[in-house]
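Here's the structure we're looking at; comments come further down.
For this depiction, one protein chain was excluded, whereas all remaining protein chains were kept in their positions.
Order of writing sets the chain letters: A and B. Residues in each chain are counted from 1.
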Amino acid sequence: MFIIVLGVTGYPLLQTIWLSFHSRPLAGHDVQADWVGLANFKTVLENAAFRAAVARTLYFTIVSVLAEAMIGVMVALLLDQEFRGRAFVRALLVLPLAMPTVVSAMMWRLIYNPEYGAFNALLLQIGLIDDYRSWLGAPGLAMNMVIIAEVWKNFSIVAIIVLAALQTIPRELYEAATIDGAGPWARFRNVTWPGILAPLSVALVLRTIEAFKVFDIFYVMTRGGPANTTKTATFFVYDESFAFLRAGSASSYALVVVAISMVLIAIYVRLLRRQDQP
Amino acid sequence: MKRILGALSIAAVMAASTVVQAQDIVLQALFMKQTAYSDKDVRDMTNDFEAAHPGIKVNLEFVPYEALHNKIVASISAGSGGYDVALVDTIWPAEFATNQFVDDLTSLVPPRDPIFGGAWKTGEYDGKIWAMPWILDTKYLFYNKDILAKAGFDHPPATLDELTQQAKVIKDKGLADYPIVWSWGQAEALVCDYALLVQAFGGQFYDESGEPAFTKGGALKALQFMVGSIKDGISNPRSTEFLEEEVRNTFSSGRAAFALNWTYMWPLANDPKQSEVAGKIGIVPAPGTPEGSPQAAINGSMGLSIMRNSDKKDAAWQYIKYLTSQETQDKYASMSLPIWKSSYADPKVVKGQEELIKAAETSVAIMYNRPTKVQYQEISTLLQQQIQSALLGLQSPEQAMKDLASQTSGMK
Partner (left out) sequence: MSGVTINNVKKAYGGFEILHGIDAEIQDGEFVVLVGPSGCGKSTLLRMIAGLEGVTSGTIAIGDRVVNEVHAKDRDIAMVFQNYALYPHMTVEQNMGFSLKLAGRKAPAIRTSVEQVAGFLGLSPLLRRYPRQLSGGQRQRVAMGRALVRNPKVFLFDEPLSNLDAKLRVQMRSEIKSLHRQFPTTAVYVTHDQVEAMTLADRIIVMCGGRIEQVGTPGELYEQPANLFVAGFIGSPAMNFLPGELADDVTSVLLGEQRVSVKAPGHAKPRQRVTVGFRPEHVRFCDSGGIHFKVADVEFTGANSYVTGHIGREQICASIGGRAHVKAGQSASIAIDPASIHLFDTTTGKALA
């Protein structure tokens, strides 16, 4: 079993590492690989556009995962209450998850459409804007608009996991806390939060890994524009290999992206461990 | 093991399509879904081809233009089992020929004369033909006759200055918030619009010695014109997130007086089912400048190539020959004009699209080519970003082009 896992995950990784020390065209008549040492990594690290893209991707990752966590927890708390139609609303939660990313990205592109999108219509109606405007075409805004779409797509993973965790918290714990004098906030802080922390952190680690390698949603919604302001780190891997045909440096970009996500995960695990042991 | 896999895949193919006979040759062909021929046109042509060529079947795949290049590249890097025939844009033959992704078709293609020279340019690199021209396309200036009439103009603009001036009047009279709409999203479409303006202002990307020329002269003026038209509010600022389809939507809904777009918008904007301006629009060659070119047109033609790793090259060529034949092209001439010169004298082709043909006669003859570079994809990617940063006011046009020059220095 171990051998299989190692083979399935290990072989492509080794291949990528090997490639990252070579110069090799992606395809064509002459796919000879020349040893170039660390030259590919030097190119990657010296590429200012790539560094900016990493910073941008970190921003995307942190903001969207934090928002997913907050909205997910709040929705889970709401859906944990008794109300009519609860089962229906819970079922609705799976909708964004069931939708392929490409489809939901297309949907959001239509919603944000500057000429006839629902978002403009809504904001105009409630008086927040006085004219239709461009959301995905504005350098500062586009990233945040994509984040909204991303959060919509993925908050329900967090909500579903937290909801399941909430249901495992014994009612008596809340009652004991009530009798001990805890108000709603103290009950949340001392009963609910510790009860959902472990599953929530697993969900957030998974979301962070996913978010940092984001590609589809940007590819569909902005293609990295306007003026590269939504070009994330994985675009460099994609462009480098399929547009510019350089398999070697594409591998280096890929490995740097992987390394950064591993650092992110390490930070997370450390933070959460500290939370867990007060 | 290999035999079993082979048997399995044959079984899978047979199960997938009961029509396919065991001895049939099955071609894999890749097309795009947007502009020029519609998916349906391509399917119909292919059905006719299959009917005329028993023993050959064609599996069709359609992807957006923005995915076409990388789809071709990915299939080649995956090795065998890729495409036999693919649609290739005029900017790729240098790259595809140098990397030997596609076959040299020089010995197969028909005699040059009956076909427009601009069409041949589509697939030409290093004196050889790598793609048989199929879609002869360029961008035209579309205008809304109603709006122009209300603004008091009885003719479309003949120069860019006149375009600006008419647009200002239209804006001032409140006939359109933003009179001109372009496809200036971060994509190849932006480069097409820009290149057309470069031609209009008499500029060039590279000079005769191969040195960058986009930092000065007409190329810089083109960018300055784009930036200025957004600042003045005569160009729709949302253009910076538009591709061709958004341009068509905006123009078809009557919210723009002018639009730059490919041939395919002509029939669609004249179709009352999809357009509110059907029958009220005009088409002319894109205007130029007195100091540059009096009119401007971008070569947006595309051709069909045989993939190097195909093992059904004879059938592939038969298919290409059929699709590019004058007979087929004349039949589907409303979405994409034929490459054949004599078609333009054929009443069946001309009927109902006299205005388009008239514009085409001028435009096709002057089609401007984007630079022929092996590393075109990379140069274009950087160019798109720099143009956008100028359009969005993040940088001055001069600085953007200077940055581009340093980013692209040494690229082949």
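Assume a contact is a pair of C-beta atoms (placed from the backbone, for glycine too) under 8 Å apart; a residue touches a chain by one contact, two chains touch by 3 or more.
The structure displayed is predicted, hence computed values, not measured ones.
Trainee: Which shown chains does the chain we cannot see touch?
Mentor: When the full complex is considered, the omitted chain touches A.
Trainee: In the complete assembly, which of A:191, A:204 or A:237 touches the absent chain?
Mentor: Within the whole complex, the residue contacting the unshown chain is A:191.
Trainee: Touching the hidden chain in the complete assembly: which of A:31, A:78 or A:176 does that?
Mentor: Checking the options A:31, A:78 or A:176, the one contacting the hidden chain is A:176.
Trainee: What chain A residues would touch the chain not displayed?
Mentor: 170, 172-173, 175-182, 186, 190-191, 194-195, 276, 278
Operating definition for what follows: only the chains that are shown with their structure count from here on.
Trainee: Distance-wise, how many Å sit between the C-alpha centres of chain A and chain B, to the nearest whole number?
Mentor: That gives a centre separation of 35 Å.
Trainee: Could you pull out which chain A residues touch chain B in their complex?
Mentor: Residues 25-29, 113-116, 131, 133-134, 136-139, 222-228, 231, 238-239, 241-245, 247 of chain A touch chain B in their complex.
Trainee: Quick check: in the complex, which residue numbers of chain B touch chain A?
Mentor: Its residues touching chain A are 66, 69-70, 73-74, 76-77, 95, 98-101, 177, 185-187, 237-242, 246, 249-250, 253, 255, 308, 375, 377-378, 381, 384-385, 388-389, 391-392, 394.
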